[in-house]
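A single structure is presented below for examination.
Only one protein chain is missing from this complex, and each of the others stays in its spot.
Presenting chain A:
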Amino acid sequence: MSSTVGSRRVSVREALADNGALAGLLVLVVALSVSAPTFLSTQNLLNVGVQAAVVAVLAFGSTFVIVSGGIDLSVGSVAALSAMVGAWSSAEAGLPGPVALLLGLLTGVVAGLVNGALVSYGRLPAFIATLAMLSVARGLTLVVSQGSPTTTPDVVSFLGSDLTPYLPVPLLVMLVFFGITGFVLSRTYSGRAMYAIGGNEEAARLSGIDTRRQKLVVYALSGLFAAVAGMLLAGRLSSAGPQAAVGYELDAIAAVVIGGASLSGGVGRATGTLVGALVLAVLRNGLNQMQVSPFWQQVVIGAVIALAVLLDTLRRRTR
């Protein structure tokens, strides 16, 4: 120990050693390049990006929640509800596309605020509050849609389209939200407060941080990001489905955790979550390329999630 106070430099080697998920992603890419020749084609890599986009944007929202020590199980349902509200406003209520889109996004924010209010002012455990929202939002999606898919307005369909043959819009959206997430987490008061609250809520409160209001912000962001992900998903199909994004909350949580975040809070980064979402997408894509049955795919993906976190835990322990 020394009494000097300096800063730490990070080399590429350290970054790899420090981030098991990134190393895992590289191993996965190399292995698939060898075993599935079509994997490395430009078209397929773009596909991976597009497939990753929806889960990644959901997971960025979940990163805020998990860093601040909470959990959001409702993001899949909120994504579906937001997309459905957007589609319905345009197709059934006849509102202009951009207004419909905004209404859809607003829906996500409102759902998030309700989650946040239940958690911070109602003192419900996050697991319970968002589990309830998972059910309520899915139910409302069915109510609004009357159970059938609804056509999305052009502006939403644009989100799922390709700008040029080599530039899919979902990929762009994912990168933009990656940037936003990193910025919020490292540069904003709310972002830094998330780490403090997740690490030790009482210490944060005793340091004058308004933990309740900050938790509202956290869940509102999660809801907003879920709505964006819902729009991406619906845009890809030009249709909002009542059963869209079922179970996606688990992929989002898996991506965050593979990315090195701790479910007990206080730890997590945007880059980690991006890598986590890519790991899931690459794995799914690669298994498809190798024509592994979808039944077995689920088994493999589950095993990979467990393995990723296990390795991470072991690495931390040996340090």
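Going forward, a contact is a pair of C-beta atoms (placed from the backbone, for glycine too) under 8 Å apart; a residue touches a chain by one contact, two chains touch by 3 or more; residues count from 1.
We take it that contacts and distances are computed from a predicted model.
A.B. asks: The hidden chain: which UniProt name fits, "Transporter", "Chemotaxis protein CheA", "Sulfate reduction electron transfer complex DsrMKJOP subunit DsrM" or "Ribose transport system ATP-binding protein"?
C.D. replies: So the chain that does not appear here would be "Ribose transport system ATP-binding protein", according to UniProt.
A.B. asks: Please pick, from A:T151, A:N200 or A:Q289, the residue that touches the omitted chain in the full complex.
C.D. replies: Among A:T151, A:N200 or A:Q289, only A:N200 touches the chain that is not shown.
A.B. asks: Among A:G86, A:P153, A:G266 or A:G286, which one touches the chain that has been omitted from the display?
C.D. replies: Of the candidates A:G86, A:P153, A:G266 or A:G286, A:G266 is in touch with the missing chain.
A.B. asks: In the complete complex, the non-displayed chain touches which residues of chain A?
C.D. replies: 1-8, 186-193, 195-196, 198-200, 202-210, 262, 265-267, 319
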